[in-house]
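In this view, the complex is presented without one of its protein chains, the others remaining in place.
Residue numbering begins at 1 within each chain, and the chains themselves are lettered A and B in the order written.
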Amino acid sequence: MSTTVKTEVGGMEHFHTNPELNYLTNGHSIRSWLLTEDHKRIAMLYLMSVTLFFFIGGLAAAGVRYELMSPAGNLMESETYNKLFTAHGTVMVFLFLLVAIPAVLGNFLIPLMIGARDLAFPRLNLLSWYLYMAAGTCIMLAMLAGGADTGWTFYTPYSSMYSNSNVSLTLLGVFLGGFSSITTGMNFVITIHKMRAPGMTWFRLPLFIWGHYATGVIMLLGTPVVAITLLCVIFERTFQLPIYSPELGGDPVLFQHMFWFYSHPAVYIMILPAFGVISEIMTAFSRKRVFGYHMIAFSSLAIAFLGFLVWGHHMFVSSQSMYQAVIFSLLTFLLAVPSAIKVWNWTATMYKGNVVLSSPMIYGIGFQGLFLVGGLTGPFLASAGNDVHLSATYFVVAHFHYVMVGGSIMGFLAGLHYWWPKMTGRLYNESIAKWNGILVFVGFNLTFFPQFIVGWMGMPRRYHYYYFAPEFTPYHILSTMGSSVLGVGFAVPAFYLLHSLFKGEKAGDNPWNAHGLEWATSSPPPTENFRYKVIVSDDVYDYDPVAEHENDMMAAGGKA
Amino acid sequence: MSHAAHGDEFNVLKFQYEDMDQQNDSYIVGMWTFLVTEVMFFGMLFLTYSFYRANYQNDWFKAHGELSWQLGGINTANLLFSSFLMATAVRQAQLKNRMGVLMRLGGVLACAFVFLGIKYVEYSEKYAHHLFPGPGFAPEVSHFQGANLDHVQLFFGLYFAMTGLHGVHVLVGILVIGALGMMWFKGKKIVTEDYIPTELVGLYWHFVDIVWIFLYPLFYLMPNPSAGSGGGSH
Partner (left out) sequence: MNWNLFNYPMNPPQASNFASEHDALFYAIVAQAVFFGLLTFALILWFAVKFKKGSKADRSSPQYENARMEFWWVLVPTVLGLATFFWSTKIFVDMRTPPKNAKEIFVVGKQWMWHVQHPDGVRENNTLHVPVDTDVKITMISQDVIHAFYIPAFRVQFMTVPGRYTQLWFRPTKVGRYHLFCNMYCGTQHSEMGGSVIVMPKREYADWIAQNGQVRENLTAAQTGEKLFNKIGCGNCHGANDLIPRGPSLRGIFGKSRETTDGRKWIADESYIREAIMRPAEKVTKGYGLTMPAYDKTFSEEDIMNLVAYIKSGASQSIPTSTIAAAMPGIQARDLAGKAGLNSNAMQFNSDRADATPTRRGSAPSVGALAVEKGDQQ
């Protein structure tokens, strides 16, 4: 189908599976799933588990939102509320956002896109899923045993010396999740370096791969730091080994430095893969080569690099020195530039294309709109002077939800809709999907835009009630109303995607008529990904908008 | 499963690779990448160490007197020697000299056990002196010449955290080297035909050695901060 690939039959005969079978039908036993080393099956395992955790985290969020609808805080105890927002943050960040796009879409697509049979280390890949599940189990057990109440940031000395909740078990979960992330990152970086098919040069790589390469690097360099930092907090809680406790001469702010050294780049673990997804979708549905390929590729690397140098902007009002804060502020402003480049390049990609508004594109445009707001509210917080007022208010909450939910989750949904036919071989109901995309966009804005205003008015984050400040009420009511819409918007895809698995139309190998190696193999792909030897001879995104337009015109003229 | 389809016992090439070169390259890059994550892992602890040492140099100098630089020194020499043995084992693997590899791996294992033995002596001595941080921390006050005991505890906290983590790495090293030795002993083709697995284990062991080379001077050989610059330790 695609012109991107030249094929040569032959080679690796002994790896060929039965041509009747694809990766889904190749083995039906539970064992064949739980002990699989196939990156595609592992991606499906991840998809099931992240969906589960997403809805658990979502339920916690719903609890938080409904509690805040009235200023009095009369739905639950403060302790319960604190545990709910901690559960929401911990589950969403460590069990969903950090994992969703890389471990599901990345796992599935990286070998397909570069023309490899699997990731470099399939067994490590399976191990990473088991580590992830162990992490999930620990965090869930901690929740069942009463939950932790520290917030997902685990600031010391509250988390280490004061909280009586199940912090250690939660931290152990996060620690294990960190190793899952490290193994995934290692696999990605080495696969992209070493496993590319002949002819797949660096600048023929899809931007999705560039995004995941940058993500992998961050996972490798950042995650070990937070892992050992959190381990130290566990030590401090269990053995009273002093590291951050001020009563023993330790420095609690050191924890914040260590934590944000990872957790700021971690934001890019969540968003860079989404950038990759959007790059693919914008070009495939504009039927036009992406504008400024090199610029987008390098901006991903620039973000990964600069992302490690800006952690201090989370600490403008903690006790770091003024000069330190000023430098972090400057670097943060510089970091805004590569993100801006990407958005404008995507916009320019649509110019003079043949835009097809299929459901992935609707989600993709939704991503652009939400990420724009998330990105453009960044400078408020990068300005040290403004951040003094806005730090840790709902303004920050709204900002990072626009980036994380509006960016990362919209990107995930866009990618899931785009590659769903490839992953399952089935088509979902396109018109429900489109309308749902719009519903999520509207619901999201309704939920989080009011939070900018209430944050700017001074509503602190993690407050259980605000009876003393009734002027915040209407914004919280709006936000809670929006969150109901958003909840529906997130639940509906679960139904129509699941429905498509059984009742969906057969998708064919390339329903979007897209270019790229993953579309050149069958849907769902066979276990060995390609039934022929892949040699790449053409450039990436080899669309021809002019010729396609002429064809369209001819077809239209013919009808008339 | 298809992965079993290549169950050719002489073929150590894995399903996902095109040829041995690609596979070996991936393994080597993989090992180095793993070591990078290890550097970041220990790096955080080293940073924490530097931060507190800069703040509490006097107390830490007094605390470090409790550690035996002789025992630490023996362990350093021991690990350095084991690293040397490891390097020669890799050479023997390249030469496909099975006995040579087995002898040297045995030597490395012996050194690793000696290392852990000495560590055990050191730890139990600290424990007996109530120097393990936490509720049981009750040091002999007179040993510390008026140093703030909280900072002494912080010193031992990091001492146990960092050398303990290193000890865990030595333990893992013993397991890995043991497994590698078993494979050589049984003459498995995956190790005898190709020196790369031996080299990978070697890389890991050198890393464990290097971490100790930083730990030893940082904990055992501190200069006296009151003695001005260049003051010796003992």
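The rule is short, and it goes like this: a residue touches a chain if its C-beta (ideal position, glycine included) is under 8 Å from a C-beta of that chain, and two chains touch if they have at least 3 such contacts.
On a predicted model such as this, the values are computed, not experimentally measured, just so you know.
Asker: Touch as defined at the start, partner being the missing chain; which of A:H88, A:H264, A:R289 or A:H417 qualifies?
Answerer: A:R289
Asker: Among A:G146, A:P198, A:P379 or A:G508, choose the residue that contacts the chain missing from this document, as touch is defined above.
Answerer: Counting the whole complex, the residue in contact with the absent chain is A:P379.
Asker: Determine which one of A:L169, A:L306 or A:I365 touches the chain that has been left out.
Answerer: Answering carefully, the residue with contact to the hidden chain is A:I365.
Asker: Determine which one of A:L52, A:A348 or A:V442 touches the chain that has been left out.
Answerer: A:A348
Asker: So that we can see where the missing chain sits, which residues of chain B does it touch?
Answerer: Chain B touches the missing chain through residues 55-59, 141, 146-151, 225-226, 228.
Asker: Just the residue numbers, please: which parts of chain A touch the chain that's not shown?
Answerer: Spelled out for chain A, the touching residues are 73, 78-79, 82, 149-151, 155, 157-158, 161-163, 246-247, 249, 251-253, 286-295, 316-319, 322, 325-326, 329-330, 333-334, 336-337, 340-341, 343-348, 350-357, 361, 365, 368-369, 372-373, 376-377, 379-380, 382-386, 388-389, 391-393, 453, 456-458, 460-466, 468-469, 471, 473-475, 545-546, 549, 552-553, 556.
We adopt the following convention: only the chains that are shown with their structure count from here on.
Asker: Which whole number of Å gives the spacing of the CA centres of chain A and chain B?
Answerer: 36
Asker: Okay, in this complex, where on chain A does chain B touch?
Answerer: 12, 14-17, 26-27, 32, 36-38, 111, 116-122, 182, 186, 189-190, 193-195, 220-225, 227-229, 232, 235, 239-243, 247-251, 254, 258, 527-528
Asker: For a test of understanding, state which residues of chain B touch chain A in their complex under the given definition.
Answerer: Interface residues on chain B, with respect to chain A: 1-3, 5-6, 8, 14-18, 22, 25-26, 29-30, 33-34, 36-38, 40-45, 47-48, 51-52, 55-56, 133-135, 148, 150-151, 153-154, 157-158, 160-161, 165.
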